[in-house]
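One structure coming up, written as structure tokens, with questions to follow.
Just one protein chain is left out here, and the rest sit where they should.
Take a look at chain A:
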Amino acid sequence: MEQGEAGSPPPAEEKVGKEEEDDFGYRLFPERNKNPQSFLVRSLFTYHNKCQLMLRMTLETNPYAQLLLEAMKQSGCTVFNDRHFSCENCDACVGGGFDSATSQIVLCQNNIRHQSHMNRVVTHELIHAFDHCRAHVDWFKNVKHLACSEIRAANLSGDCTLMNEIARFKFGLKGHHQTCVRDRAIRSILAVRKVSRETAEKAVDEVFDACFNDLEPFGRIPHSKTDARRAFRDFQNRDRYNANL
């Protein structure tokens, strides 16, 4: 499981007709509600420093992240590295998550080893953060809202490039991007919510068309950094665009 999406648990609610408490994915991020480790332990015995360096590289140089940061700033949610990002140890199968309760993006320092992976995780979680910033997303009670954000994140972050899919031994060409987006959205929902696979699939299917075609703030599906740079340029020129329609 690449990304999870965490949130603080409200009083236990029925999700699928059972009185089962949903941890909302918190089990994947065991350091979320703990006191932070000491500086020495963190520096010597974890990948914390490497995570911070890679994060900084992403935020300063990656066009996907830069566009999202600018879009969030325009929406009133300026992102500050030390407030809105947290490098932590997580469960083995997770790359990162967005904690809407604390407005933080969690990056799994023990699972992100390469810069390209960091770029993708940061982009993915920034898309969740962007959705949280611009819309009333009910992360905890509305599976369709969660599904929509997961579809958008899988679609726009580069999660589903052909190379990434081949590396996962998933082969396909014609329209395979949509198959990948759908599957990854379902997996993400199942990782962080106690719902059945049928419920997750139904939610994804119901919102797929609307959310796959919601390309904000990119305006296109960015298949490369060139596309992302062009999307950033279009975003910066949007005032001219809207004024002359």
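We take it that contacts are C-beta pairs under 8 Å (C-beta built on N, C-alpha and C of every residue); 3 or more make two chains touch, one makes a residue touch a chain; residues count from 1.
In the analysis below, contacts and distances are computed from a predicted model.
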**Hidden chain of the complex, named as in its UniProt record, picked from "Cytosolic Fe-S cluster assembly factor NUBP2", "Alkyl transferase", "Synaptic plasticity regulator PANTS" or "rRNA-binding ribosome biosynthesis protein rpf2"** = "Synaptic plasticity regulator PANTS"
**Message:** Going by the contact rule already stated, which one of A:L28, A:C133 or A:A200 would touch the omitted chain in the full complex?
**Reply:** A:C133
**Residue of A:V41, A:C93 or A:A210 touching the missing chain in the full complex** = A:A210
**Message:** To test your reading of the contact rule: which positions on chain A touch the chain that is missing from view?
**Reply:** 8, 33, 75-77, 83, 101-104, 131-138, 144-145, 148, 162, 173-178, 207, 209-211, 213-215, 221, 223-224, 230, 234, 237, 240-245
